[in-house]
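Just one protein chain is left out here, and the rest sit where they should.
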Amino acid sequence: MIEKLCKILSNNQVAPDTYLIRFSSPEIASEAVPGQFVMLRINEGFDPSLRRPFSICGVEGEDVVKILYKVVGKGTKGLTYKDAGDSISVLGPLGKGFSTPDPLKENFLVAGGIGIAPLLFLYQKNKSAKIHFLSGFRTSGEIIDPGTAGFDAEHMIATDDGSAGYDGRVTGLLAEKLEQYKPDDTCVYTCGPHPMLKAVRDECLKNNVPCQVSMETFMACGLGACQGCVVKSDLTAVKTPYLHVCKEGPVFDMNNIDWESK
Amino acid sequence: MIEKLCKILSNNQVAPDTYLIRFSSPEIASEAVPGQFVMLRINEGFDPSLRRPFSICGVEGEDVVKILYKVVGKGTKGLTYKDAGDSISVLGPLGKGFSTPDPLKENFLVAGGIGIAPLLFLYQKNKSAKIHFLSGFRTSGEIIDPGTAGFDAEHMIATDDGSAGYDGRVTGLLAEKLEQYKPDDTCVYTCGPHPMLKAVRDECLKNNVPCQVSMETFMACGLGACQGCVVKSDLTAVKTPYLHVCKEGPVFDMNNIDWESK
Amino acid sequence: MTDGPDISVKLGNLNLKNPVMTASGTFGYGKEFDSVIDLNRLGGIVVKGISLKPMPGNPPPRIVETPAGMLNAIGLANLGIDGFLKEKLPFLKTLDTKTIVNIYGHSIDEYAELAGVLKGVDGVDAVEINISCPNVDKGGLVFGKDPEVSARVTEAVAGNTDKPVIVKLTPNVSEITVLAKAVEQAGADCISLINTLTGMAIDIETGKPKLGNVSGGLSGPAIKPVALHMVYQAAKAVKIPVIGIGGIMTAEDAIEFLIAGASAVQVGTANFVNPKASIDIIDGLIKYCERKGIGSIQEITGSINVDK
Partner (left out) sequence: MTDGPDISVKLGNLNLKNPVMTASGTFGYGKEFDSVIDLNRLGGIVVKGISLKPMPGNPPPRIVETPAGMLNAIGLANLGIDGFLKEKLPFLKTLDTKTIVNIYGHSIDEYAELAGVLKGVDGVDAVEINISCPNVDKGGLVFGKDPEVSARVTEAVAGNTDKPVIVKLTPNVSEITVLAKAVEQAGADCISLINTLTGMAIDIETGKPKLGNVSGGLSGPAIKPVALHMVYQAAKAVKIPVIGIGGIMTAEDAIEFLIAGASAVQVGTANFVNPKASIDIIDGLIKYCERKGIGSIQEITGSINVDK
């Protein structure tokens, strides 16, 4: 893990409000596993001051790291002002990633919106496995096309309003697909907004399918030091009442999380 | 006076740490007089939050306003990140400018470093007057050439280290020049760092020459509302103990300022 | 839309067309912002603090910027109550907004005297008492740090005025609720908070304080979380209306204060950053009410949901 100024190679819009930033870091490119994240310092001033966490969405060759991000507030807005050639302070790779997909199983990657980011990296690193990549968006205009971000991932799309692909939530699409396989032969990996994660978990629970969830919370340190990033744990599965997303996560077994609290 | 988002036309380095920014504002371009200033908002965040004051250094045609600025801290540094096409919030024109040079007199414009900015505008607006433009820099490498900022002003240069032009401070050069004219036929206009202004004032006092000084202080509102920008007045000339640089200045008769305080 | 939401508010018997006032010391006497915004749109203007006699203020530097804030040590420079009435009030009277006169004294008697001078004066809609200044009778201790002294200042003013009395609290205290209750009982019609937090900055090259007065008052976005919490606590502690102040830059900030329990807000440092801030905030409040289907802005006050 490093904290370094990294040179930005490109920072371009790839979908509405969605950008792909590429920077150079041999250390992170070689070390990172899918599901891990980095903390980026947005600017020199102190508004905003805290770093922002972003999943690694892929690496290129020996030293290029890629982040796919959506503009939702001042930090992500500030990030769009960075140009190729500028430097950015990067801390990472951080956290625990996804466990490696079993090549003998049917692996379902289920993305909600920008949650596609870590799953693209998981896909990239596991091309030989049997991967079903499902991703949900609110509407066709918001679809993030992996191709524009430099990925050859083929994904089945669901849109809430039915304007493209499967008509409905991605969990509906998942339910349809899961029916076709035996639970013991399947595994789900998911990332997206909290309500969607909960729906995916419910579906997996119903079908008795194991599921790894990538969680999001506010973070300050990213290093397990501040204890700011906790989620409630399911005390029937875990001994401690809270789990630290930055250190024990961001990827968790769905059974370790208390999905009723928020 | 307006407060508006103005389109930036260019923002280029013209000397070491020194930039010329041009933006479009028909209102300011038509209304402004030399010595007046604008307050620029640097960014959307709140660090820095207060606007920064800059003298208008010239106008082009009906709607282009020009600012010459030197990078000294985070506000001016932030300004360098602005590109042509970006917008910037501008408040102005503000304050009281120089009184118009008397065409029958010898008018000495005495600049110290970046203090050249308002004097360039004074020069631009009074080409028919008899102008002697003297400017002082620490060393030849720091000279701001009016040509690179789009001005045809010819100036006599003094450098503290003698690396170009007159060898010594610009006040030495001024002293030499003043000797050649009758005090009653001369008038001095000056802008620069405080110690230099004081030296110019001493020279003018000695020679009995009237002098208008453009002063700098920290400012919050620029509108005469906060009372943050005061300088001590000379109570033998002025009734109130403090003068507001943003409203009663930034240009003052040298006799109104208490030069001993500070 | 013909019928917008009702954004008028009542602060006791002070009625404002909207809950947005400009804070004392940040808006001069109104006139200074006349060419930048339409002053008639404001809920009210709180003028710069006025004393009995003209005051020159502190030596410069009087302001210094800090991250997301600023320190000021203006020293309550003002032209005195007589100068105010003669030179500044006539313009304010021409406006379709409320004028609130912020007053401060060096002793309890001075506060009472100031209230007396303003009694019956047309065009003065309320008096706001600044108790965040040194009490000469008590060796310079700040009035507002002592709840008992604050209560006596409040009584002295309330007993000598025909205007609504707003008491403006200092945040530099251990328990804001004690102070709030003390001035409520002493007859305040309304409380406003917070005034600035005490702070300082040092020039490491010279070893000198960056402010001529050594210390000064911190304002701006930096202090908003502190202000919001004190407003929340004070609003729970008293029955009189509360005016929220401190780091309000946007409509979103103003709404936070209303939700926390404020009936109105004052906008201070924001006027420097964005001279149109107060107008933008009024527009933002209207939009928020429309979007949320809120008929009267008064519904928002104190609507905080603290069920865990």
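When the chains are written out, they are named A, B and C in that same order, and each has its own residue count from 1.
The working rule: a residue touches a chain if its C-beta (ideal position, glycine included) is under 8 Å from a C-beta of that chain, and two chains touch if they have at least 3 such contacts.
Computed from a predicted structure; not experimentally measured.
Among the chains on display, the ones the left-out chain touches in the entire complex are A, B, C. From the options C:221, C:241 or C:275, the residue with contact to the unseen chain in the full assembly is C:221. Check A:71, A:129 or A:230 against the missing chain and you find that the one touching it is A:230. Summary of contacts with the chain left out: across C:38, C:82, C:109 or C:252, the touching residue is C:252. Remark: the residues of chain B touching the chain excluded from display are 45-47.
The omitted chain makes contact with chain C at the following residues, 59, 66-69, 71, 145, 172-175, 197-202, 204, 206-209, 212, 214-215, 218, 220-226, 228-229, 232, 247, 252, 255-256, 259-260, 288, 303-306, 308. Chain A residues in contact with the hidden partner, per the touch definition given at the top, are 1-3, 41, 46-51, 89, 91, 217-221, 223-232, 240-242, 261.
Criterion: only the chains that are shown with their structure count from here on.
Mean C-alpha position of chain A lies 53 Å from that of chain B. For the pair chain B and chain C, the distance between mean C-alpha positions equals 36 Å. Per-chain Cα centroids separate chain A from chain C by 46 Å.
Counting partner chains per residue, chain A has residues 45-47 touching two or more of them. With touch defined as above, residues shared between interfaces to two or more other chains in chain C number as follows: 67-68, 221.
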